[in-house]
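Submitted below is the structure of interest, expressed as structure tokens.
A protein chain is absent from this complex, but the other protein chains hold their places.
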Amino acid sequence: MTIRADGRANDQLRDVKITRGWLDHAEGSVLVEFGHTRVLIAASVTEGVPRWRKGSGLGWVTSEYAMLPRSTHTRSDRESIKGRVGGRTHEISRLIGRSLRAVIDYQALGENTIVLDCDVLQADGGTRTASITGAYVALADAVDWLRHRNLLAGEPLTGSVAAVSVGVVGGDPMLDLCYTEDAAAEVDMNVVMSGAGEFIEVQGTAEGKPFDRTTLDDLLELGSAGCVALTRLQEKALAGR
Amino acid sequence: MTIRADGRANDQLRDVKITRGWLDHAEGSVLVEFGHTRVLIAASVTEGVPRWRKGSGLGWVTSEYAMLPRSTHTRSDRESIKGRVGGRTHEISRLIGRSLRAVIDYQALGENTIVLDCDVLQADGGTRTASITGAYVALADAVDWLRHRNLLAGEPLTGSVAAVSVGVVGGDPMLDLCYTEDAAAEVDMNVVMSGAGEFIEVQGTAEGKPFDRTTLDDLLELGSAGCVALTRLQEKALAGR
Amino acid sequence: MTIRADGRANDQLRDVKITRGWLDHAEGSVLVEFGHTRVLIAASVTEGVPRWRKGSGLGWVTSEYAMLPRSTHTRSDRESIKGRVGGRTHEISRLIGRSLRAVIDYQALGENTIVLDCDVLQADGGTRTASITGAYVALADAVDWLRHRNLLAGEPLTGSVAAVSVGVVGGDPMLDLCYTEDAAAEVDMNVVMSGAGEFIEVQGTAEGKPFDRTTLDDLLELGSAGCVALTRLQEKALAGR
Amino acid sequence: MTIRADGRANDQLRDVKITRGWLDHAEGSVLVEFGHTRVLIAASVTEGVPRWRKGSGLGWVTSEYAMLPRSTHTRSDRESIKGRVGGRTHEISRLIGRSLRAVIDYQALGENTIVLDCDVLQADGGTRTASITGAYVALADAVDWLRHRNLLAGEPLTGSVAAVSVGVVGGDPMLDLCYTEDAAAEVDMNVVMSGAGEFIEVQGTAEGKPFDRTTLDDLLELGSAGCVALTRLQEKALAGR
Amino acid sequence: MTIRADGRANDQLRDVKITRGWLDHAEGSVLVEFGHTRVLIAASVTEGVPRWRKGSGLGWVTSEYAMLPRSTHTRSDRESIKGRVGGRTHEISRLIGRSLRAVIDYQALGENTIVLDCDVLQADGGTRTASITGAYVALADAVDWLRHRNLLAGEPLTGSVAAVSVGVVGGDPMLDLCYTEDAAAEVDMNVVMSGAGEFIEVQGTAEGKPFDRTTLDDLLELGSAGCVALTRLQEKALAGR
Partner (left out) sequence: MTIRADGRANDQLRDVKITRGWLDHAEGSVLVEFGHTRVLIAASVTEGVPRWRKGSGLGWVTSEYAMLPRSTHTRSDRESIKGRVGGRTHEISRLIGRSLRAVIDYQALGENTIVLDCDVLQADGGTRTASITGAYVALADAVDWLRHRNLLAGEPLTGSVAAVSVGVVGGDPMLDLCYTEDAAAEVDMNVVMSGAGEFIEVQGTAEGKPFDRTTLDDLLELGSAGCVALTRLQEKALAGR
């Protein structure tokens, strides 16, 4: 059995911290940390919805993900300066938005839009799953903000969402990979689940060679357990709202 | 039980046609059809590899996916005119490239690059999985082209790749969704497998509400069976090279 | 006298095929082939006209031309990825649109827009003239589509349009140049004519050194004869609508 | 017979002024005026050639055309701000470069590049033909600059180039159209000729309805005569170098 | 004491020429020359204001600055071709607009927009201050144009604006630096003042090492005197409107 760099058991999460209200202006905001991975999430509420949805009575939730240039070990060029958003950035933004929309009742939200900006301040693996996990909490705060102003047509949150990465490293299935583990993984999977224990998104990728059904099942187990633990941490962070 | 629009059984593929050599200039080319979905794939071989890989002795395989403006029911604007490649396009290009690289031995390929251009001439659901399935065949032809010129350092193909979409429509798991089924699906999944029956990529998404483990297992079964059938069609198309 | 690569006489067209209805969704579609040159044309009808023309009661016809990356002998980069449409692409799109508009009665078309997408699947010289020749046929089908739905205010087609390339190769004027002839041509000319035998556009360019009036006259003769032959092929393709 | 707005005969040029040396830094520069049309042309010489031509021993000549935002009757947006060069701009830049290259001996030029920047300060029709006519003079001065520094391998100019617009307005063929004539023209043609009276480029376009061979011949005559007159004005401007 | 390249005293302006009405179409236009620096300025009036200001009853004044590619000693690439406006261009455009807006009464201007296009035809230092000085004159002419058509709600000009560069070269404070002086300056400052002798903008930059308060005071004196002289030249140019 491989011993993990930081001494964790294979089915153990890193230290996870969820700090609400990190920003003064945003309707909801969270600084979420999974070990050294640190993502600042701002939930912005605006009245109205995108043009293609106007007059429908339905709300909208979307997300944008980005990394600060020096969030990584070596500095990356800014996408604003390159003049185009990269494929990876686009893909992760879409994943986060889709994941959160899975627990939204658009009718209850009314014609309001909530944008979740997930900016990675420091990256050490699992930035997309940390973003989803933190974004749910910021979203819940933004929904509260709307509720206190009587701007909702009902309860827009039909559940909670948490996400975690799993992978096979050195032949062993592991939970919540840090950067060095992720870089060495043979299989890489992201699991997004509802608080009720159902799947919202499953994305598994063979990094080196194809993997069999048993491996897939092991990773799904590990990811499910991780999401259950994260759901509890979210509940704790949101307790006493 | 729902009856499918075209009368297929839930576990039945559409008519799949793989026409090799559709283009005169490309080192490998395929017109692949899954029912009304029609993708033209060109495999282009160039000596040398991208800058970051030079001198490594290793080859490279990549892919670009795009849709013609009127491949869809209503015309879409060209990405060349919009001046930026959309998130979906990027995401699918990356998926195709990653899927094919899972069966490539870079050492054996030597410092050669193969680009797979997948241009959707007509879209009726499953364009990304049709692209992967067809691209493998074009890739095999491009590898042959290199082999006949003694430009390889060994056998670069470590296996074959096929892909298919599955989903839950009206409560029923179904194989190889056409556009109307895809638009109505509650769960949407793409399964990419090797010819040896192992997973290369699994991407499942809850479209409406989260799904449970049983549904996930049903879809994986259906997708696996579909990939086995597609692998046979690829072998048949490539027979007698 | 030079003997042409494929044995044609200097005043002879390549094999020209016009296949209507190649796409299921488009209101008009044509796969046009001039020898190895193969262009897929989709005519898309939309109600309404661009903003600057609204309320005028007049219709609009426009075109976009593009080449698939591997339509050429060596692969070209996608303009969508480069983030800008090249000068040559723009120029040809404008030429095609202008040529077709020469036979359109905007009043009769009513406030409808027809976009002609000309995507070159394989290039072997003469892609712009093949596009114009094929686009007229797709346009005629799209006009029929509007007519059958009683969406026209009259007959919008005031004539037909055909186009062909001519040039001087090895001192000899020749009709319908293939790629290798085009690359070697001393003078290069595109002739666009109406079915009634009048000129819509004439573009002649000295590739190496200036040319005299006699050469110009010879090329105009050759081009006119070519357009007459193409007009007949268009009529045949459209016969029995 | 139509009487022209400014009282000119149909075969008469506007007042044409060619002022050399308008700029202090450029190796050649010309302010060319065709009536109210005013184009500032700078010829910039740089040692070396574009990458694709390096080591060939051959030189290169190219051009860029642009309009100041308020050169036109109503202000146009800057292409730098729109972030893309329009189709018309591209097309004219290409035409000017091609026209000048028709009288260049690349071998004699040696591995030097001359860029002709044609910036329209005021537009009143015929900006592209005025640009070509003026650019030839600036080019000649830049070639002199190279000659005086012994940087040439021979005489790079194999002839001179002049250009003029012609058109059919109110049924009458006319020379050198101003903006209002151009806007009303039924046929529009640009004729680029060498000083020796041969054609370099001929571009004729039906603006309203197709035109017959007789009209084409009339316009070619008119354009040829105009180019002869412009050639004399160029010679006069360059006299006594 | 350093002797200046062109023999000027340290507190002496270059020859300044302000030529009004250089363009036929623009509502105001000026060719302004500070020695070899030559900027063409067009003031364009349009009815209405940008979207964010509609219905306010207030006007708007803005500016765009650009350099022709060969205005400089060696040719620069066009920003239209690079596809993005550089930082320096943006910064100067903003400075010019801000400076002119300091003497505008938006209420009196009514819902009209005036755009000042400042295109540098030849650059020899001080292009931004020459632009501001000339743009005020073009603006005054554009305001007159509006006044003569009774399109104003009062007098929109609350004063005049002039600008000049100052700097420390070889230890000596100097007025109105030419390019070679500017390139050698230890401190570089732009002073924008109203005709009433008050400051609109002051921008001082240490090019080599920080500078003390005495130097700052000297430069402010020099710049103020320069602006007074320029104000007189503007008045003279506008006399007898």
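Think of it as A, B, C, D and E in the order they're written, each chain with its own count starting at 1.
Note that in this section a residue touches a chain if its C-beta (ideal position, glycine included) is under 8 Å from a C-beta of that chain, and two chains touch if they have at least 3 such contacts.
If you're wondering where the values come from, they're calculated on a predicted model, not measured in any experiment.
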In the full complex, displayed partners of the excluded chain: A, E
Option touching the unshown chain, where A:Leu23, A:Ala108 or A:Ala153 are the choices: A:Leu23
Contact residue for the chain not shown (choose from E:Thr37, E:Ser71, E:Ser93 or E:Ser165): E:Ser93
Contacting the left-out chain in the complete assembly, out of A:Asp11, A:Asp105 or A:Asp119: A:Asp119
Contact footprint on chain A, counting only the chain that is left out: 23-26, 29, 36, 40, 42, 44, 46, 64, 66, 68-75, 78-85, 89, 115, 117, 119, 121-122, 124
In chain E, positions touching the absent partner: 84-88, 90-91, 93-94, 98, 102, 158-159, 193-194, 196, 198-206, 209-213, 216, 220
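We adopt the following convention: only the chains that are shown with their structure count from here on.
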Fewest hops from chain A to chain E - one hop per pair of touching chains: 4
Whole-Å gap separating chain A and chain D, where each centre is the average of the chain's CA atoms: 59
In chain C, residues with contacts to at least two other chains: 83-85
Pairwise touch network: line, ring, star, complete, or other: line
Every chain pair in contact, whichever chains are involved: A-B, B-C, C-D, D-E
